[in-house]
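Of the protein chains in this complex, all but one are displayed in their positions.
Let's turn to chain A:
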Amino acid sequence: MEPKEQSKEKKEKLWFWNWVIASVIFRLVLIYFPKNLNLASRPEVSTPLTSLRRLAEGYWLKQLSMSPYAGSMYHGSPLLLSLLGPLTVKRIEGQPDHLLCSLVFVIADIVNAMLIRATGQNLQMEYTRSLKLLDHVKLSEKPEIIPSGDIAALVYLWNPFTIVACVGLSTSPIENLAIILSLYGACKRQAPLAAFGWVIATHLSLYPAILIIPMILLLGYGTDTPPRKLFLQRRNVEVGDNPPNDRCCEREEVVHRSEVPHVFSWRPVIHFFCWTSLWSVYVLVLCGISVKQYGGLWELFKRTYGFMLTVQDLSPNIGVLWYFFAEVFDFFRNFFLIVFHGNILFMMLPLAIRLKHRPCFLAFVYIAISSMLKSYPSVGDSALYLGLLGLFVNELADMQFSFFLFCGYVGVSLLSPVMHNLWIWRGTGNANFYFATAMAYACLQIILVVESVSAMLNHDRKLRKPLTELQDGKN
């Protein structure tokens, strides 16, 4: 029995690695046909912030000792410029342009998948442990607990959005890498790593700044568990009945152990803050050095974060803001800017209160919301949250409308290029055609967030049900 199981496990592992390697090969094959695909010029893939073409332009300007931000071409971080910039100009004979950059993005994707897998394993361990604590023996022992880490990693790697973002020369794999790194660090409770990831992610794309709440919760409470109330309830049940046998003592011990992660521990959080300030000072100094000749840090903030927050570039993308701000009267512009960005902030606190026992899931929800409401969304952002969605495959198994959402994503992602073609190349459509798909996409994302949150809450309720029954039986 035992060796058989082991071999099965081995086989499964092999299966996972096979798929990972296949995904890498698939990407490399796609990289060698860049001309045909022309992905780098798709508005869905490369936004003003993530386009590598713009980065190359910025690097070119910098080589000419001009400000890389001159002419409103480049709006990313100067660190990324000095990291990726040299790679954009290096050409290898007979190879496609930007081969090195593409390879960097492929590597970033693989690292992302590995980090997601490690996070998933961590989460799953916690999940089975808490199920054991809650005495859901059946649930915890059944073989159907899917290895969520593997699933999530494969979902991330084989998601067409990820592949397109990786092959389409957008820098979003690197931004995603920073975000996932911070989540991983927080899950492992390594404050320096988490702080580094968070600082870099915030520096690169600003919106991950809101992840600080899940970070603190993760470091303070530990990874996702069922609500704390359940454990208290469980203990009450235990205390209520005291048949004198060994099992009880064992359980009590277990219950005592279970209390430990549910007390907010300040130590790692303070560590985290210390490291955060350290890293941010470091990043700021580096930035300051690199933009010293070109107007200093203030200019940098204006050209990057200011560009993001004031939505200056109204070229079409899959978000909804470009159309809105193209239509809105100028004197309402500031008001709506505040409204749209406030939207993200308004949702933070209620969600944090409701989902504080599941910080990883909270991070997923935050990322999904911000990728819906951010000023220049691309499919790379969707790739990230869809990958993270795979982490909760056990909890969200009963999600409603999953089939509908799947169909919707497929439909929208096919319809969007067609509408763009109608509008731009054929001239028979207009901007409304394309914007309609963007709206449908936004609706799908909203449904996804709403349904996943409600499925998660339902799952918690389900966990509570046998406990309350037990309690009622006692009383």
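To be clear about the criterion, contacts are C-beta pairs under 8 Å (C-beta built on N, C-alpha and C of every residue); 3 or more make two chains touch, one makes a residue touch a chain; residues count from 1.
Note that in this section contacts and distances are computed from a predicted model.
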| item | value |
| --- | --- |
| Name under which UniProt lists the unshown chain, selected from "Glycosylphosphatidylinositol anchor attachment 1 protein", "phosphoglycerate mutase (2,3-diphosphoglycerate-dependent)", "BHLH domain-containing protein" or "GPI transamidase component PIG-T" | "Glycosylphosphatidylinositol anchor attachment 1 protein" |
| Footprint left on chain A by the chain that the document does not show | 35-38, 136, 138-139, 142, 144, 397-404, 406-408, 410-412, 414-415, 417-419, 421-422, 425-428, 433, 436, 440, 443, 447, 462, 465-466, 469 |
